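Our next item is chain A:
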Amino acid sequence: MADETTVAPGVARMREALKDVPHEPGAPKPDPILVADKVVRRFGGLTAVSVDHVEIPRGGITALIGPNGAGKTTFFNLLTGFDKPDEGDWTFNGKPLAGVPAHKVANQGMVRTFQLTKALSRLKVIDNMRLGGTGQRGEKFWQSLIPALWRGQEKEITERADDLLARFKLDAKREDFAGSLSGGQRKLLEMARALMVQPDMVMLDEPMAGVNPALTQSLLGHVKDLREDGMTVLFVEHDMDMVRDISDWVIVMAQGKVIAEGTPDTVMADPRVIDAYLGAHHDGTEHDPDVVAALEAEGETADE
Partner candidate 1 sequence: ACSNDSDEPATGSSSGAATAAGGDGVLKIGTLLPQTGSLAFLGPPEFAGVKLAVKDINAAGGVLGKDVVESDTDSGDTSTDIASQSVNKLLAEKADVIIGAASSSVSLTVIDKITGAGVVQISPANTSDQFTTYNDKGLYYRTAPPDVLQGRVLGDLVVADGNATVGLLVMQDAYGTGLAKSARAAIESGGGQVVAEEVYDPKAAEFSSEVGKIKAANPQAIVMIGFDETKKIVPKLVEEGLTSKAKKWYFVDGNLSNYGSEFPKGTFQGAKGTLPGAAATDDFKKQLLTVDPALKDYSYSAESYDATVLTALAAVAAKSDAPADFNKQLAAVSKGGEKCKTFKDCKALLDAGKDIDYDGVSGPIEWNDAGDPSEASIGIYQYGADNKYTNLTYQSGKISG
Partner candidate 2 sequence: MNWDIIFGVSLESLFNTTMIAYALAAIGLNVHFGYTGLLNFGQSAFLGVAAYGLAMTVATFGAPFWLGIVIGLAGAVVLALLLGIPTLRLRADYLAIVTIAAAEIVRLLFRSVSLSEWTGGSDGLQSFSDDFYKLNPYSSPLKIGIVDFDPRELWVMTIGWALIGISLLIVFLAMRSPWGRVIKAIREDEDAVRSLGKNVVSYKMQSLILGGVLGSLGGFIFALSRAAVQPDTYGTEFTFYMYTIVILGGAARVFGPVVGSMIFWFLLAFINAVLPAAITQGYIPTWLMTPTQAGAVGYILVGAGLVLLLIYRPQGIFGDRKEVMLDGR
């Protein structure tokens, strides 16, 4: 848990903003950046997503948690235009987004990453990064033919990319093809690339699954910095330590529905959440008694 004495301004701001928000599904927030209403997606007989109402607070870090198959990724897909809902509306920054194609969603400032990473294999890592830059003049065909028009901008973008790469411990891989990255490195690239877009809101789908804990920790610092810069973060994660550490607000989904909302502590104490998601040994730091017992037994035999 964050140290009480050195509360960052962003954290304090969010605490203040979410102070009076009731801890219940669909609770209205003072200044939501994203509001979704009655979003439903069915696959055959299965209703993967059926969200009545949900609001994402602006400028904060919101975690979206829930058991496997709860519909989190599908919900992301719907919000970002990669999939079409059977019904439902949502607005981002006050603008309706339903039916808007994926690239326009991204251009409006809402960028997502993929749970199963999408590295652009035969592009260098640095080019993967540069691709994230928005409003590039050189991306227009006719202007691309005259390098003088885009050189300056390119340099700027490259600097920013190198900065992020260093933070994500990918600087050594700068000139390698992205296809040669390890599983975890791809996750990192995926996230760094999304940040290149400099969106209002970034949606991360299990960004830290498969990332080394030590690195996770330093990256969390970076995410927190994003909050300080006023960016909104919505992320899906199964690592409860991380959720607890950085999120201002937690939304819990199960079987397509939002079943609980609240601050990390309240949500994780919610019996429904424990039941549907966390399981009996919900506290990630605690040892599974069975396992510990087994371990102990094993250790003793080994010691003999």
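What we mean here is this: a residue touches a chain if its C-beta (ideal position, glycine included) is under 8 Å from a C-beta of that chain, and two chains touch if they have at least 3 such contacts; residues count from 1.
Candidates were picked such that all candidates are chains of the complex that A comes from, given by their letters.
Computed from a predicted model, the values in this text were never measured in an experiment.
One candidate among 1 or 2 touches chain A in this complex; it is 2, while the rest do not. Remark: chain A residues 80, 82, 101-104, 106-107, 111-114, 118-123, 127-128, 130-134, 136-141, 143-147, 150, 154, 177, 179-180, 193-194, 196-197 touch candidate 2 in the complex.
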